[in-house]
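Read through the structure below, which is laid out as structure tokens, and then see the notes.
Here the complex is missing one protein chain, while the rest keep their positions.
Order as written gives the chain letters A, B and C; numbering starts at 1 within each chain.
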Amino acid sequence: MTSALRIEDLTIRTADRILVSGFSATVGRGEPLTLLGESGSGKSLVAQAIMGTLPPGLLASGRILFDGADLLCLDEVARRSLWGRRIGLLPQEPWTALDPTMRAGGQLAEVHRYVHGRHDADGLAAAGLGEVGLADAGGHYPFQMSGGMCQRLALAIAHAADTPLLLADEPSKGLDGVLRADVVARLQREIAAGRLLLTITHDVALARVLGGTACVMLDGQAVEAGPTVRLLNAPAHSYTRALIDADPSAWPPRTPREPGPSVIEAMGLAKAFGRRRLFTDLDVQVRAGEIVAVVGPSGSGKTTLGNILVGTERPDRGRVRRVPGAAPLGFQKLYQDPPAAFVPHQTMGRALDHLARRHGVDRERVEELLARLKLAPGLRKQRPGELSGGELQRFALARVLLLDPVFLFADEATSRLDPVNQMEVAGLLRESSEQDGLAILFVTHDTVMAERIADRSITLQQ
Amino acid sequence: MLFVPRPRRAVLRGLIGLAGLLALAPAAGAAEGRSAPERALTVVGPWEVGGLDPASNGHAFTRLQVAETLVGVDAAGAPAPGLATGWTVAPDGLTWHFLLRSGVRFHDGSPLTAGIAAESLRRARANVGPLSRVPIATISAEDGAVVVVLQRPFALLPAFLANHTTIILAPASYEPSGRVVRIIGTGPYCAVTVAPPLRIELERFEDWWGGRPAIARARYLAVGQGETRALMAESGEADVVVSILPVSLARLRRNPKLAVQTVTPPRTRLLKLNAGSPLFSDPRARRALSLALDRTGLAKVLLRNPGLGADQLFPPAVSGWHAEGLPPLTRDLAQARLLLAQAGWRPGTDGILERDGRRFAATLRTYSAWPELPPLAAAIQAQAREVGIDLAVSIGNTSDIPARHRDGSLDLGLVSRSFAMIPDPLGTMLQDFGLDGGDWGAMNWSSAETASLLDRLAVLADPAEREPLQRRLAEILQAELPVIPVTWAELAVVANRRVAGVRADPLERSYGLAEMRWGTP
Amino acid sequence: MTRLLLGRLVQAALVALVVGGLCFALVRVLPGDAAFRIAADRYGPDALTAQAAEAVRQELGLDRPWPELLLRWFGELAQGHLGNSLVSGEPVSEELASQLGPSLWLAASALVLSLLIGLPLGLVSGLRAGSGLDRLALIGAVALRALPPFVLGLVLMLVFSIRLEWLPPAGYGTWREMALPSLTLALGLAAVSSRVARDAVAAVGATTYYRFARLKGLPERAVLVRHGLRNAAIPVITYLGLQAVYLIEGVVVVESLFAYPGIGHALVHAVIARDVPMVQGAALVMGLMFVLLNLGVDLLCRLLDPRLGAGR
Partner (left out) sequence: MMLQMQDLAGTTPPRSDPWPISRRIGLGLLALLAAFALLGPVLVTADPARQDLSASLAPIGSDFLLGADHYGRSMLARLAYGARLSFGMALLTMLSAAAPGLLLGVLAAWRGGVTERALVALSDIVLALPGLLLVLLLLAFAPGHFLPLYLGLSLSLWVEFFRVARTTTARLLVEPRIEASRLLGFGTFYILRHQVLPEIAPLLLTLASFAMGTAILAISTLSAISVGLQPPTPELGSMIVELLPYYDEAPLTVLMPGILIFLLVLGLQLTARGGTVR
């Protein structure tokens, strides 16, 4: 079995600019490597270079030594022969990487049957599913499984491939605390089994528990590398520090403050989808300047609760009372997936102009708001697809604040952002609750974040 | 929700398999016509197969020689012995005896008797068809003869009894209600399957009175598209193809595998005018329209045979009716304009003639049952335009012509008129040029002289006596133009050289299957 | 599932009502004397006379009040009768039966052929979306689409019957006669279905799960067969569901060109001849066939994509 993967002086460039420059690192047996960094830092490119899936138009130079060969020199065929046999992948957000029309069992069994040509693929598949606690989910289709189940199926697939090298892409993305711990445990089992693990994440906490060596990337440069523990405890580079500080666990706790008058109240809410009952007889009240976190496992109805409060969904029972005199548009929402909340072909500028014109808001107001949200004027010409999640979420906040709302429902508003942006947006929310007395319902699956940002939390059970 | 894994793949395979089967499995009746030792002679014609009612589809069964009529027709188109070996008429011209051929058997083996024949005729007379126009008093049977008693003398009786609606069928052909449920005739071929609308399967009738036909099995295929018919001949799929588009003829003639015959049936494409309308009431206007037509051009370009330009009503082939030396209808635009001017028509600003504020505009109605009619209409439209007559062409249903003849809303119709329904053209003439005109003939035009001529002809049998009257008739029609002849017709029959004895029948009464035999290609 | 069946059942009933009523109404109000039209169709252009038309009018009682006629039709329909053809006097059901058979064979074989032609073509062009081959396929599809079926049919005849002498240009009875007409129809269908398939394949090829299947290490064939085809098939099948109508009725020209007996032919004939019961019958059969076919399509799609069954 191979001893190591060595990356030497890897440089990735397009025709006109360099995306990753002079990156070197080693993954050893029992020495997992974790690439930390925000999206766009180039960590994905490194992984793609290893996998051999760099998008067309990107050139890679340097060497990636594995199995005594330089992966960069391999042709298409040779590369494909590695996939699933020498190099395995744990995709990010597995629910999008699973075939929606194929049963879980089949998607696992085919690795045994077609990749390794093992007999009794189905038997092995069943065993594999049992191992990840999906024993009775073999007949399920992805849409019938929760995010956690999908993640475990993906792990089972990666395990079945049993490749010397495993690339884990944002394995903790979109998972709540419990599930994340589960994933970590399984990854550690792979390490113990002597497989080389390369993890890509912006989740500092994940890096910490995985141990091994870590490497922090910024703008295509490895700004700092070393044993994870040392690196995270005594960061040398400012960005590393920023990254660590950006982790919710490091956020300053919220200073207790006297909340204002109640802005919205809900009594005896009940909602069910078909046979699935989300919650019954639930009371919620949010006061001005107060941030109320709603936590709970995925599918527990956090989002539905928020939607009921802003009025985009109706409760089965119970009623919602808004503060008298509040403008109907005073109750707003931030979305989990920023790009999905914008019209793809509209530039930010036009979107804002339309909004301003509709509500008779003057330009200065817009300008100062953008300034306050640290949105450079240049960005106004961009379309949603051309902006980062952080920028988009700040635009989303901007357009909401333009209507000076009294209540804001932030639906996992930071979960898709990398740490620094996440902290920034969270900070802005906090700020507007303090300055403008905005009442915020903050839905998140991250209990740590919840207790740091919110005045109090509501926990929904499955 | 069903979480139990189902064998979906298997189901899918099943479906795909099924689909495959559908594609490959032979359609209904795959074996038909292929397993037989001897190839079935394939006759292809344009006429669809309708039901079994002799009144509507008798022609199919006479053409295929499944059923026969009392009276036949000889090469010259004169009545000849058929199921009747001969006939006599009493001096008063009222009582006719038709002597039955002896030893004739139906396809079901039953013998033909005078009684049966008389019964078939009575049915034919009661039904829609020419016989119902004959002044018949009674039809009865005497030993070995059918006796027809008329109300008044009518010399054409034999010719009428040659019409396909008067075929003689066995009693077993009819169900109690009188509906024909199967065709049991006396002809050389029996109909094994009649599959409307496109196919009839035939088998040789071993003990036909005329002797055993050479070809054992035959089938008729109706192919509406002229192009397809030509291709059927070229590909060798068809042995005999009836009625070929003029365009295809030259190509087929060049084909060494095929023998092409053309005959001129007594059929004329003519303009039926409403002589009652202000436009055409004046004979000069009708003559002018006739003078505007470039018949030779039309015939040359659209029918590919310049000789088919109809310079009088009857083609030369119809002896006794084609009047030799009759001043021909020709094209003379100057003369046409002159006549129109004399009739008071003056060209308007757009070149269309006007008379006291009314434009010389009419609708030329025709129908597509005959493929050559719409193109002819388009050409006539353009030629009429040159003398300032504005025709709008409307292509509709066959029935538009008689229907509009009845309600008088027809100004101009282009029709294809056959004078062979009754082998003697007089039969059709009586129908078309009587005192009150006819559905396919004169409209709001009548001439006492024509009427009397027709009456006299109706009782004359001797050609020599009829000839001068017929010539006079032709002269009147040529001068008066109640209908304007445009072109004659040509019937092309193409036979593969592996078949011998193919004869094109100008009257389209029979394909002559019985005379055909397999030759050496 | 039961809801699906029920829905289609209701649709079928509605179709029956609408088709029956509409055809009746339209054919009734059409200009032109029905008696003359029917007579024309019965006795042919040479023998048609006003006298014949009058006989027809008497025989069929065309002058009877129309509500009576319509109600009778529905009444008979309820008992499963479609009435008798005004032209031939034969029961409509029999006349249709003799033509429905060939029509179904033709339609089915054309459908299968079009799949055999369209899918592989769509597949290759989809996998190489934007390639020269893809563009070529597009031009080919457009050409086939821009060619009237009878021209296409004629070309096929010239090639297969005259040049190669493989197949008969017309007639019916065995698969040989069916080959050319169904090929003509199939090409017309394949023209579009190949593009639909191409788009579907290209779309699936761009999905994360398709690429992940590759990264799993599956051989390309397995990736395509296990993850590509099924997902791409869904839109194609849905499309064909819509197109199958064209198969049943768009065949008129093909039928007349190849002298192939079919229901489209029957319908046109009936409309021209004002044969009300035939029109109603033919239209009804076509409508119900369409409903049935779409039921099949629905079921097939659910089979392929379980999400549909889950009421998503």
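The criterion applied here is as follows: a contact is a pair of C-beta atoms (placed from the backbone, for glycine too) under 8 Å apart; a residue touches a chain by one contact, two chains touch by 3 or more.
Just so you know, these numbers come straight off a predicted model, no measurement behind them.
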{"item": "Partner chains on view for the chain not depicted", "value": "A, B, C"}
{"item": "From B:S368, B:S409 or B:S452, residue that would touch the chain that is not displayed", "value": "B:S368"}
{"item": "Touching residue (missing chain; options C:L71, C:V142 or C:V159)", "value": "C:V142"}
{"item": "Residue among A:S24, A:S39 or A:T447 that touches the chain left out of view", "value": "A:S39"}
{"item": "Residues belonging to chain C that touch the chain removed from view", "value": "11, 14-15, 18-19, 22-23, 26-27, 30-32, 129-130, 134-135, 138-139, 142-143, 145-151, 154, 192, 199, 202-203, 206, 208, 211-212, 214-215, 242, 245, 248-250, 252-253, 256-257, 264, 267-268, 271, 279, 282-283, 286-288, 290-291, 294"}
{"item": "Missing-chain contacts mapped onto chain B", "value": "226-227, 245, 247-248, 251, 294, 297-298, 300-302, 368, 374-375, 377-379, 381-383, 385, 393-396"}
{"item": "Residues of chain A (touch criterion as defined above) contacting the omitted chain", "value": "14, 19, 39-40, 42, 44-45, 47-48, 51, 53-56, 89, 91-93, 97, 167, 169-170, 200, 310, 312, 329, 331-333, 335, 337, 340-343, 345-346, 354-355, 358-359, 385-386, 388-389, 396, 399-400, 403"}
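What we mean here is this: only the chains that are shown with their structure count from here on.
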{"item": "Central chain (by mean CA position)", "value": "C"}
{"item": "Between chain C and chain A, distance of the C-alpha-averaged centres to the nearest whole Å", "value": "50"}
{"item": "Whole-Å gap separating chain B and chain C, where each centre is the average of the chain's CA atoms", "value": "35"}
{"item": "In chain B, residues with contacts to at least two other chains", "value": "1"}
{"item": "Sites on chain A at which at least two other chains make contact", "value": "144"}
{"item": "Touching residues on chain C, where the partner in the complex is chain A", "value": "208-219, 222, 226-227, 230-231, 304-307, 310, 312"}
{"item": "Touching residues on chain A, where the partner in the complex is chain C", "value": "51, 53, 80, 83-85, 89, 91, 96-102, 106, 110-111, 114-115, 141, 143-144, 157, 161"}
{"item": "In the complex with chain B, residue positions of chain C that touch it", "value": "32-33, 36-37, 39-40, 42-53, 55-56, 87-90, 95, 98, 101-102, 105, 108-109, 111-113, 115-116, 154, 157-158, 161-162, 165, 168-175, 178, 256-261, 265, 269, 272, 300, 303-304, 309-310"}
